[in-house]
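Sharing a structure here in structure tokens format.
Missing here: one protein chain of the complex. Every other protein chain is in place.
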Amino acid sequence: MVQYFQDIYAAVGSALVGMGVTIKHIWKKPVTLQYPDERQVMPPRFRGFVHNDMTKCDSCGICAKLCPVDCIYIETEGKGKDRYMTRYAIDYNKCIWCSMCTENCHTGSITMSHDYDHSVYDRRTLVYEFMDPTQQKIPCHRATREELGWWVEPKAEKKAAPAKPATKPEAKPEAAPEADAKPASPADEPSGDKGEDK
Amino acid sequence: MEQKAIYELLAAKLGEGALAWHEDEVEPWAEIAPAAIADACAFLREDRNTDFNQLMCLSGIDWDGYDEAGKGKSVAILGYDELGKPEVSERIADGDLGVAYHLYSHAQRHKFTLRVRVPRAVAEVPSVAHVWPTAAWHEREAWDLVGIRFTGHPDLRRMLLDEAWEGHPLRKDYMMPAKWAGVPMDGRPYADNPFPTPEPPAGGDQPGATGPAEA
Amino acid sequence: MATGDKNLTGWADQDHVPGIKSELLELNMGPQHPATHGVLRLLLKTDGEIVYQVTPVIGYLHRCAEKIAEGVNYKQWVVYTDRFDYLAPVCCNHAYVTAVEKLLKPEVPERAEHLRIVTAELSRIASHLIALATFGLDMGAWTPLLYCFREREEILNLLERIAGGRMLYNYFVPGGVRYDVPDEQWIKDVLSFITMLETKKIKDYNDLLSYNKIFIERTADVGVIDAETAKAYACTGPVLRGSGVKFDCRRDDPYSVYHKFDFEIPVGMGEMGTVGDCWDRYMVRVREIEQSCRIIRQALDTLPEGPYQAIPLNKMVKVPAGAAYSRTESAKGEIGHYIISDGGQIAFRNKVRSPSFCNLQVVEKVGVGQMVSDLVALVGSLDIVLGEIDR
Partner (left out) sequence: MEILTAWLQGLPGFGGMSDQGLFITGAALMATLMFTVMALCAIVFTWMERKVAGFIQSRYGPMRTGRWHGWAQAVADMLKILGKEDIIPAEADKGLFVFAPLLVLLGSLLAWAAVPWAPGFSAANLDLGLFYIFAASSMVVMGILMAGWASNNKWALYGAARGAAQMVSYEIPLALATIPVIMHVGSLNTQDIVVAQQGGILNWFVLRDPFLFIAFWMYFIASIAETNRGPFDMPETESELVAGYHTEYTGMRFAFFFLAEYANLFLVSVIAVMVFLGGWWSPIPGLDFAPALTFVIKGVLMVFLNMWVRWTLPRVRVDQLMYLCWKVMIPVTLLCIVGSGVLMITSGALG
């Protein structure tokens, strides 16, 4: 009998304590961010969409080799000094944002951007083509690159190399043509290069 | 208790069943004859000195192609090409299958490792599910993924894969079916080069619902 | 209350009324069910509210990660370990790199060990917060869920600042950690966060949920796992400790530099009912959060200067031939990695012993005779993660 009343007392008491906690929170400012209007500032190390600076890339292929999910596609043609890159694509369907491609890139061309907000309507538009071989093929061999002014000194340290201004304006990466086919999809280039034309 | 001493106890109990003691490894282990493993485990569980009341882990292993020099993973499948298709060699996998038991005693605070090896053709190991109930699921998993049949197991069904799945994925010569239950199993449906290439892209190998991205 | 006493051997299977066939009701709880924490399927046989048989069916999230491990190298596979227990990925990283280092034997710098422990404990707190939250949700309390997620968000922000990822960090590498502490402010923020957690938030959770009478009624004396069952089913982590067994890999099988730190191992004491009931398991987690805070504070206070990687990031890891089983204490229990190396860059075999896999198995035994609502409590208190069960 004593237990019975103790239980009732405990139930009422603990319920009131809990309600005190909740009513306290009603007057507090909510912690939610109103997402599209307010955005979190991403820390410097944040790993967003991978971006490859095509002016620096010499298509050594280490990033593709190190990718645990094989989401980077590099195609080249020719040999020796005449070796040119014809395709550099990243499949963001597969990418897991592990940053393993960036830390071994000796030219510092591939980086993790701070871009994370990237919804599309079609999964195919998530395969990003970073270059258009019909416009410009990218030389791979060191001699050729030096000759054409493409050469970038390898990173001295693991710290990110300072961004080198693009030497050739026509060498700007081209967005995937699928993006053109679907004007509704917000398929921007996943990078800091916001000003480029599509 | 010293692991060596545990092995000696075990060897005295099992006699022929205890095959060898591998001392000078990162993790010393005892090799037990497959037929004796259930007895060995029951002994280690019951004996007051050993008192192994926890089976930490039970792993099924396919030893096919194991080469301490690090050359080649398997003799049956040499590697995988760009599209994830295996390059199959002439040779048929014939390595042993094995099971490793990692034991721990809460009371004595010591660990012990047992291993058994069975030939690929007769991959049967006595179950230890009656010794440690936890072994039941581990053994089901080993059956499912490595294909070791545990005799005397109360409920040896597949654990992680579907009951109708064919093959045991963790075997070194396992090949993924191209299609299972109507679902294509090979990947990379979205990564076609959209730019015109010399050879026309083969559209036939794409899964129906997700056609290649045409430029 | 109504459970337990009845003889469970097929009472409902008999025909009690002549001419009317009575049989047990087969119930599919899951794979899509709000209380199964993922895609777990429990095949129940019930008589009204009482459960007579539980058969967990798993594998809906199976990716055969162990096969993938045979195709990617040691460093690449760290990112796959993130995906096992995606609620405490750093703990999973820790388990894996510990196993690799057992074979590789690099000189892991002290600073790296400290950073590992700080991040792993933060991750453990995050995982425990989710455990409390979802357990509360299973019991019908919505609000603690949001409060716990609010605090977890802080942890994610902190880990994001040091590791770059928000949920899957890929922070550890064999031989160290990927990045150093970003700045001094980070250390201060971690310390102020754990102080806030210890002083204010845990009290809120206790007021709102732990000592609520309804919650106690729902969880005390429910789903009792006694110590012998827990050991026989190789339960680990809070499930084992909730059953009153004082065992923690961090203390009893020390790895990393946990031996340097002073912390307690909370165990279930049966305060509200029997030792090993759901409330005990729940409370062990609440208390572990406090202990993790203690560890973090000590690790940060004594954070040594020096390098944080023994092996440069861009160097491939080649592990000498051999086999090693290593276990570490993750948020859910003991993660074991059994690595067999043939001396190459790729593991020959990598078996993962995941805690939830072993913990879940106990449902088959303990779930029998419970009510359906209690089964929900039991599964919730085990704190399973399907990513790690199905691997």
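A few points about this structure:
Chains: A, B and C, in written order; residue numbering restarts at 1 for each.
Just so it is clear, a contact is a pair of C-beta atoms (placed from the backbone, for glycine too) under 8 Å apart; a residue touches a chain by one contact, two chains touch by 3 or more.
Since this is a predicted model, take the numbers as computed values, not measurements.
In the full assembly, the chain not pictured is in contact with A, C, by the touch criterion defined above. In the complete assembly, the contact with the undisplayed chain comes from C:376, out of C:108, C:230, C:362 or C:376.
The hidden chain makes contact, of the residues C:113, C:217 or C:383, with C:217. Residues of chain A that touch the chain left out of the display are 8, 15, 18-19, 21-23, 25-26, 28, 30-32, 34. Touching the omitted chain from chain C are residues 1-2, 25, 27, 33-35, 48-49, 136-143, 145-147, 150, 208-209, 212, 214-215, 217-218, 371-374, 376.
Here is the rule we use: only the chains that are shown with their structure count from here on.
One simple way to say how far apart two chains are is to compare their mean CA positions; for chain B and chain C this gives 24 Å. One finds 30 Å separating the Cα centroids of chain A and chain C. Under the contact definition stated at the top, not a single residue of chain B touches 2 or more other chains. Interface residues of chain C facing chain A in the complex, by the touch rule stated above, are 72, 75-77, 79-80, 143, 147, 150, 153, 157, 160-166, 168, 170, 178-179, 182, 204, 207-209, 211-214, 313-314. Remark: chain A residues 7, 10-11, 13-15, 17-18, 20-22, 25, 31, 40, 42-47, 66, 68, 96-100, 103-104, 112, 158 touch chain C in the complex. The residues of chain B lying in touch with chain C in their complex are 25-27, 29, 53-57, 59-62, 66-71, 73, 80, 100, 102, 106, 109, 113, 132-134, 136-138, 141, 145, 158-162, 169-170, 174.
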